[in-house]
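One protein chain omitted, others in place.
All chains are identified by letter, namely A, B and C, in their written order; residue positions are counted from 1 within each chain.
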Amino acid sequence: MRRIRYREALREALREEMQRDPRVFVIGEDVGRYGGAYAVTQGLLQEFGPKRIIDAPMSEAIIVGAALGAAVVGGRPVAEIMYIDFATLAMDQIVNQAAKLHGMFGGQLKAPLVIRTQQGTGRGAGPQHSQSLEAWFAHVPGLKVVMPATPYDAKGLLKSAIRDDNPVMFIEHKGLYALEGEVPEDEYTVPIGVADVKRPGNNVTLIAYSNMVHTALAAAQELSQIGISAEVVDVRTLAPLDMDTLIASVTKTRRAVVIHEASVFGGFGAEIAASLQERLFDILAAPVRRLGGLHVPLPAHSQLEKQVVPGVTQVVQVVKEMIGAEVAVRSTSA
Amino acid sequence: MRRIRYREALREALREEMQRDPRVFVIGEDVGRYGGAYAVTQGLLQEFGPKRIIDAPMSEAIIVGAALGAAVVGGRPVAEIMYIDFATLAMDQIVNQAAKLHGMFGGQLKAPLVIRTQQGTGRGAGPQHSQSLEAWFAHVPGLKVVMPATPYDAKGLLKSAIRDDNPVMFIEHKGLYALEGEVPEDEYTVPIGVADVKRPGNNVTLIAYSNMVHTALAAAQELSQIGISAEVVDVRTLAPLDMDTLIASVTKTRRAVVIHEASVFGGFGAEIAASLQERLFDILAAPVRRLGGLHVPLPAHSQLEKQVVPGVTQVVQVVKEMIGAEVAVRSTSA
Amino acid sequence: MEDRDTLVNLYYTMVLIRRTEEKILELLLQGKLASSMCHVSIGQEAVATGVCSAMQPQDYLTSTHRGHGHIIARGGDLRRIIAELLGRETGYCKGRGGSMHLVDVQLGHLGSNGIVGGHIGIATGAALWSSLQNDGRVTVAFFGEGAMTEGIFHEAANMAALWRLPIVFVCENNQYAMSLPWTHATAEHSFARKGEAYGMPGIEVDGQDVLAVRQVALQAIERARRGEGPTLIGAQTYRFLGHSRGDPSPYRDKEEEARQRARDPIRLYQEHLFREGIMTQADVDALEAKVAEVIADAVRFAEESPPATLDSVLEDVFA
Partner (left out) sequence: MEDRDTLVNLYYTMVLIRRTEEKILELLLQGKLASSMCHVSIGQEAVATGVCSAMQPQDYLTSTHRGHGHIIARGGDLRRIIAELLGRETGYCKGRGGSMHLVDVQLGHLGSNGIVGGHIGIATGAALWSSLQNDGRVTVAFFGEGAMTEGIFHEAANMAALWRLPIVFVCENNQYAMSLPWTHATAEHSFARKGEAYGMPGIEVDGQDVLAVRQVALQAIERARRGEGPTLIGAQTYRFLGHSRGDPSPYRDKEEEARQRARDPIRLYQEHLFREGIMTQADVDALEAKVAEVIADAVRFAEESPPATLDSVLEDVFA
């Protein structure tokens, strides 16, 4: 199958949806003439013109607000917030307005709005350009939160997000834009709210999303060398969360490690770990483990940055500990 | 001992710290002439004058920003955000600026800043005036997050927060302002980062904070009627979190229920539950349970609002299930 | 000159707002409101009335925490308004929004809001869509002067003027934001200057004079519809009562209050109508009777309606 990059997959999704539905438009900073800070919207201004690819002034709150208002009266906007760190400037519009609009107004209004943004480390972009804030948004009723890990999912999920009648936080990862992967030429979508088993396995489930799916896959590969069969489940959508798929996997493997780049403390991994132990207490052979970033402002220094977020070695190490510990417990209790 | 209300305890803390340290000042909307939307700062304008109790224009971002800047150059500001829902307008200043300032600038600057705010249900204030957002702030490195449940703690913790050299989110609860409790006349402080056993017990630990401490205490009382001895631990400080106290309690009781008003999904209870099962997997007699708000925009209707957040009945019910289930498991496996 | 119907309707609308809010205060004191949040606009009726009278049916508006007047002036259903306040399933938000979250999408009323300034974003976006679609609609954003110092106002005003969006920013300057006097909110009080910063005209008008408000609004709305961009209207008015229940406004000068209350927009307009021979005392009495009936009917409807339910809350989280 054809291989394209994550950023190209996203661009295709935008282009196809804009062709399919004249109500779809893009608004954000530097999305037109510049083609997007991470080049996702490159060429779209030329193709669709300035009424559908709108370069906005530097005003994050009104970018989201204007997209929301347009959505309320019939548009299907895709607002871009260049870095998720700048979503801090639009939290009222996202959380108090967009997320609540449908429920708060008794179902009278709806907000079919996508907020595309990107987050994470990998470019030494420093404390104010590298945060991972997905946990905030997943905690807000009325928001959907999508975090694709592959070009295939990126394209299919973005198309679904644009067609969704609810506000969707669509969180990309700055380290993934150049990643290549198989993407069919034919039209397809990936449903929101469905996790995906990216690699089957039996001894442990590695639960991850966004860039950490690749860390998990690499760890699974390494673990297979030492006879440990790890299943990798890509959460893909944090809200609504597909607990069924996670439960099915962990019911089988009886062990789970949740991995994300965001700070472990108060991170979304806690939700998954807490749920799993609530639901599978009698099945789990070991506690659900969490791996995530250190609870520090992210250093701009690329080398330090790497040390702050989880890597393959740590995943492998934790799995070994889990399986080793369990063997140890089993042998002492025997 | 003398009994005073939560709001009076807070006012005393402000007054005493302002008397003790001329660098302390208050800035916010309607904190002076109006005395605060919840009357916490009543009378302080008359006592300290308009240079220390500052009525700001309606500009939440610059209220926090100005407090932060003053803190950086020598002030000890207490900024008031009237409802935590409006902190959405100041998230950049809180998260990207205040929280990161010390670490990001290599330790050169510090931000001894308190952000007082209040949250929660209880007044039918509706979807944009009743949220519980503590989980967002606890997830941010560099912020301390304090949530007092009683007049005693409110006073002692606010004094500590004002003396702390770091930004502290001091989150009060709108339903607690009229609550009376014992508060000594003599000077005291309550340390940040230390949980408190509010009621000792043996069979289950009810872990709560803010208003839910009282729900937990009432539930413990009710449980005692049917022979179940519940320990109530008040977390008091979410960040830094005193896991030691929680672990000591649950090690003893072997069962834990975490209770907060915020939406369960992605709430801070997940952090506590995930940590407990990671640390006490072999000790727990039952999964750690979580009780929290339903994942919906909060209805303004007071009656509906009550149904959205956890109540005593639910806590009792969950504990009975836990203990019952375990008895059931024990008897079938016997 | 305006025709008689228009002139009488303006009076009717102002009286309807006033009497409805008086009834709401009564219901509040009786403990019948489902939510604690309630802000009345008594004294400010001429602004909502004058502006809404200048709008076309296809136009949009967004409103504030003090929004009863806007939805009534827009022709909102009084039954659904009262039902909302009493927390009934038949209310505009099925009882879960309350006084601060009224909305009627059929009337192009895109919602009132509890976040001061929060809805200005939605208004700007509605106008953006109208501009992109060239659909001939105009959006009116009502807000209090308190919202003028919020960042969102700045971002919205700048974007609207930059793109010449068909929107009218209507600031109801009732001189206070809770306890903060407008004199303590900003150093520059000229709406002309505030508008010019964005390249948009700023026009001040006596907000107690419904005909003056209507004229200014007609011009601004037509300007917007012609594609010439937004206008900032500063309507000078006064909040006759406290910010909300339990606020006796000790921070206000009693003389100032008396002076301002003397300029009751309903009385001023009534005097005008009498002077011009457009209405008589008998007409007014008949109109008051009709208003009383409409309100009584709405209250009856609301009280007989089923209460809001949690089930419907759970259903409406996602569209």
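We adopt the following convention: a residue touches a chain if its C-beta (ideal position, glycine included) is under 8 Å from a C-beta of that chain, and two chains touch if they have at least 3 such contacts.
The structure presented is a predicted model; accordingly, all values stated were derived computationally and were not measured.
> Could you tell me which of C:Y92, C:W129 or C:Y198 touches the chain that is not displayed?
Considering the complete complex, C:Y198 is the one touching the chain left out.
> Going by the touch rule given at the top, which residues of chain C touch the chain that is not shown?
Touching the chain left out of view, chain C contributes residues 149-155, 158, 161-162, 164, 184-188, 193-194, 196-200, 229.
> For chain B, which residues reach the chain that was dropped from this view?
Output for chain B: 25, 51, 56-57, 59, 61-62, 64-75, 77, 92-93, 96-97, 101-112, 141-142, 144, 165-166.
> In the complete complex, which positions of chain A touch the hidden chain?
Counting only chain A, the missing chain is touched by 29-30, 32-34, 37, 55, 57-61, 85-86, 88-89, 123-129, 294-297, 299-304, 307-308.
Criterion: only the chains that are shown with their structure count from here on.
> When the C-alpha atoms of chain A and chain B are each averaged to a single point, how far apart are the two points in Å?
29
> Could you check chain B for residues that touch two or more other chains and list them?
In chain B, 85-86, 88-89, 126-128, 295-297 touch at least two other chains.
> At least two other chains touched by the same residue of chain C: list those residues.
Where chain C meets two or more other chains at a single residue, that happens at 93, 95-97, 101, 113-115, 118, 151-152, 313, 317.
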